[in-house]
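With one protein chain withheld, the remaining protein chains of the complex are depicted in position.
Letters A and B mark the chains in the order given here, with residues in each chain numbered from 1 onward.
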Amino acid sequence: MKERLVQLEVLRYNPDIDTEARFQRYEVVCQEEWVVLDALNKIKADIDPTLNFRWSCHMAVCGSCGMMINGEPKLSCHAFLRAYEGVIRVEPLAHFPIERDLVTAPDDFMEKLKRVKPYIIPKEEKPISEGEYKQTPAQLMKFRQYSMCINCMLCYAACPEYGLEPEFIGPAALTMAHRYNQDSRDGGRKERQEVVATHEGVWTCTFVGACSEVCPAHVDPASALQQMKITSSIDWIVEHLIPGGKS
Amino acid sequence: MAKSHKPVVWFPFAAGGTVIAFFIPVIVFLTFLAALGHVPAGLSYERMHAFAGSGLGKLIIFGVVSLSLWSSAHRLRCTCFDFGLRADTLAATVLYIGAIVGSLLSAVYLLQI
Partner (left out) sequence: MSRRPLVRECPPTTWYFRQPRYLRYMSREITSIFVGAYCVLLVVALQRLAAGPAAWEAFLLGLRSADSIVFHLLALAAASYHAATWFNATQKAMPVQIGEDFVPGNLISGAHYVAWAVLSVVILYLAGVF
């Protein structure tokens, strides 16, 4: 296995000591096929045990290791060292407060995810004795893409509107609303509209499309939000322009 | 927060954006030809007057101009915000009134033809 000498410029922040962030340069010998996460783990093991970062699966399915790598939101387990030249700049995920070093505080996202009611609100309640809710493959395909979200928050780091307007509910949470709205078992769309159709819901989105470009699970949150803009507009017309129309 | 009334400005923006996409490039090209000195036959006074004189012509011209104005105004409002102009209400008021005035003037001129 070939080795390469890699230089990383990593953001450091210790809340007990620092008032602002600083950068620390590390030089570490890596294997050719390694990812940035491997380099960070090598640094932590051999050079600096005080370096903090989140990670878990190391295979781009858990969504834990999101970071800014050379200014681009990426999963550090999905960022191959061979794709980079020169010093690699590693920073915590943008648009989130820094807890410590590369660890961000995801509280805002967690709260917003809850607000959209990301669970089946059944169209018809039926007792377990009546059996399962059935769904055809076509009905599954209607929402399947949007169910692939791994909550990695790369989309929030990429979205400039979230950076400019922190009240924005954001791509992943709103896409979750769409995922359940599209589910044939669900009857909660009207309820979710109370959150989706607000200013901080879909209407902060200006279809930059950065969210879909950085999404590692190919969820395409931008498409979900545009579809909800259309349904929300139709709702508005029904509610306000059609006599007796209720959404 | 309550449900937003954004659809009021967004729906015409979406319609206008579609109109701009399909119609504006070729119309720009026509006046561009005129700017180069090669006025297309269809841009002569007789042909234009005849087209704008018809009911259908008036509707088409008004639809294209008013929706394109509105769509540009809305996008420009959002762009102002993206450029850091936080006075969104001011930008919205100025731009939407501009689009409405432009549309009204178009209607007035079309009715004079």
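One rule holds for everything that comes next: contacts are C-beta pairs under 8 Å (C-beta built on N, C-alpha and C of every residue); 3 or more make two chains touch, one makes a residue touch a chain.
Please read all numbers here as calculations on a predicted model, not as lab measurements.
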{"item": "Contacting the left-out chain in the complete assembly, out of B:Val8, B:Ala35, B:Leu59 or B:Leu90", "value": "B:Ala35"}
{"item": "Selected from B:Val9, B:Leu69 or B:Ala92 as touching the chain missing from the view", "value": "B:Leu69"}
{"item": "Touch residues of chain A, complete complex, unshown partner", "value": "13, 15-16, 18, 20-21, 71-72, 94-95, 97-99, 105, 137-138, 141-142, 158, 160, 163-164, 206-210, 212-213, 220, 222-223, 226-227, 229-230"}
{"item": "Where the unshown chain meets chain B, residue by residue", "value": "17-18, 20-37, 39-43, 45, 47-49, 52, 61, 65, 68-69, 71-73, 75-76, 78-79, 82-84, 86, 102, 105-106, 109-110, 112-113"}
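Here is the rule we go by: only the chains that are shown with their structure count from here on.
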{"item": "Whole-Å gap between the CA centroids of chain A and chain B", "value": "37"}
{"item": "Chain B contact footprint on chain A (complex, rising order)", "value": "160, 164, 193-194, 197-201, 203, 206, 229-230, 232-233, 235-237"}
{"item": "Contact set on chain B toward chain A in their complex", "value": "1-8, 10-11, 14, 78, 81-82"}
